Each structure stands twice: as C-alpha cells, then as structure tokens.
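Here the complex is missing one protein chain, while the rest keep their positions.
Now for subunit A:
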Amino acid sequence: MNLEHSQPLEYSTKQNDLNIFGFWVFLGAEIMLFATLFTSYFVLENRTGSGPAGAEIFEITPVLIETLLLLTSSFVIGLGIHAMRLGKTKAMITFFAITLLLGLGFLGFEIFEFVHYVHIGAGLQTSAFTASLLTTLGTHGAHVTFGLFWGTAIILQVKKRGLTPETANKSFIFSLYWHFLDVVWIFIFSFIYLKGMM
C-alpha cells in the first residue's frame, strides 16, 4: 500500500483520495435531490385542498428539540473526526456513538411528529401540501435512519480493526454525510417550519 505521511490518515492512499472526492460529487447530487424536493414543496405549499395549511399544524417545540439534537450531533461528530486525527480511537468511538444517539433522538421526535400530523388529519394523502411536506421531511429522515445503520457499521469496524487508512477514510466520509444532513435540516427548519409559521 502506498502511504503518504504528509496527509491525514483518511487521505493517505490514492483510493482514499478518490473516495472522498467521489463522495463530494455524490453530495452534489444529493443537493440537487433536496433542491428538487424544496422546489416542489414551494410550488405546492399553498395548495392545501381541503386539508390544513402549514401554520395550522406546525408546532415549534418538537421542531426546536429536533434542531438542537441534530445540530449538536453535527458538532459532536466534528469532535470525533478531531479525535481521529489525533489518533485517539477510544475518544473517537465515544463521540461517534454520541452522534448516533443524538441522531436516534432526533428520529424519535420526528416519528412522533409524523404520528401527530396523521392524527390531526394531515396524512400523506390529504393534499398536495401534506404529501410534499411529508416527502421532504421523510427523505431527510430516511437519510438519518440510513446514517444510523451506516455509522454503527463504521463504529464496529473501527473497534475491530483500529484506525487504518480505510476505517479513517470511511469515518471521514460518514462525517461529511452527517454534516450534510445537518445543513439540509437547517434549510428545512428555516424554509419549511419558520416560513410556514409566519
């Protein structure tokens, strides 16, 4: 294996470099995916049919809690990558675990929120507005769910194999993914919830 020691571990081989670059391109595609969802949401936002409008169903408390949980998790995974660069495997695993727990908490609140919407008559089939709202939130939520499994797999591998160029590379890419979900959430918070409540 061709190790380059002037670079951080996650960049240390050619394949690692390719993986990170390729993942950035993938995130570009993800931006387009969410941009399309947001555009559709803005188009359908006021087309509520016989169902409720955003202002009638949005509640600030659970949304604020979700935001805090996810923003914190994004900070914590940053700490995890920092620990990884210092070679502190144990600290890194701890930070990653906290990240995933916070993500799990976020997901719990989001599921609770969805159940609530369905209860008050704002289900997937109610109107174009509810469909695009739940699809946009759901796509983000599905990404978080996928991230929970992915992150768990990475923690297990780091535990088993230690910090190798490969596990470091995977962890770093996972952190990119997690930060990205955080950024998307900021847009959801601002342009779906806050805008809808105004």
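The definition used in the following text is that a residue touches a chain if its C-beta (ideal position, glycine included) is under 8 Å from a C-beta of that chain, and two chains touch if they have at least 3 such contacts; residues count from 1.
In this section, contacts and distances are computed from a predicted model.
Q: Any idea which of "3-isopropylmalate dehydratase small subunit", "C4-dicarboxylate ABC transporter permease", "Ni/Fe-hydrogenase b-type cytochrome subunit" or "Quinol oxidase subunit 1" UniProt assigns to the chain that's been left out?
A: Record says "Quinol oxidase subunit 1".
Q: Just name the one of A:Tyr11, A:Phe75, A:Phe114 or A:Trp150 that touches the chain not displayed here.
A: Only one listed residue reaches the unshown chain, and that is A:Trp150.
Q: Who touches the missing chain here, A:Leu104, A:Leu124, A:Leu148 or A:Leu176?
A: For the chain that is not drawn, the touching residue is A:Leu124.
Q: Just checking the interface: what residues of subunit A touch the absent partner chain?
A: 1, 17-19, 21-22, 25-26, 28-30, 32-33, 36-37, 40, 43-44, 47-51, 124-129, 131-132, 135, 149-150, 153-154, 156-157, 161, 170
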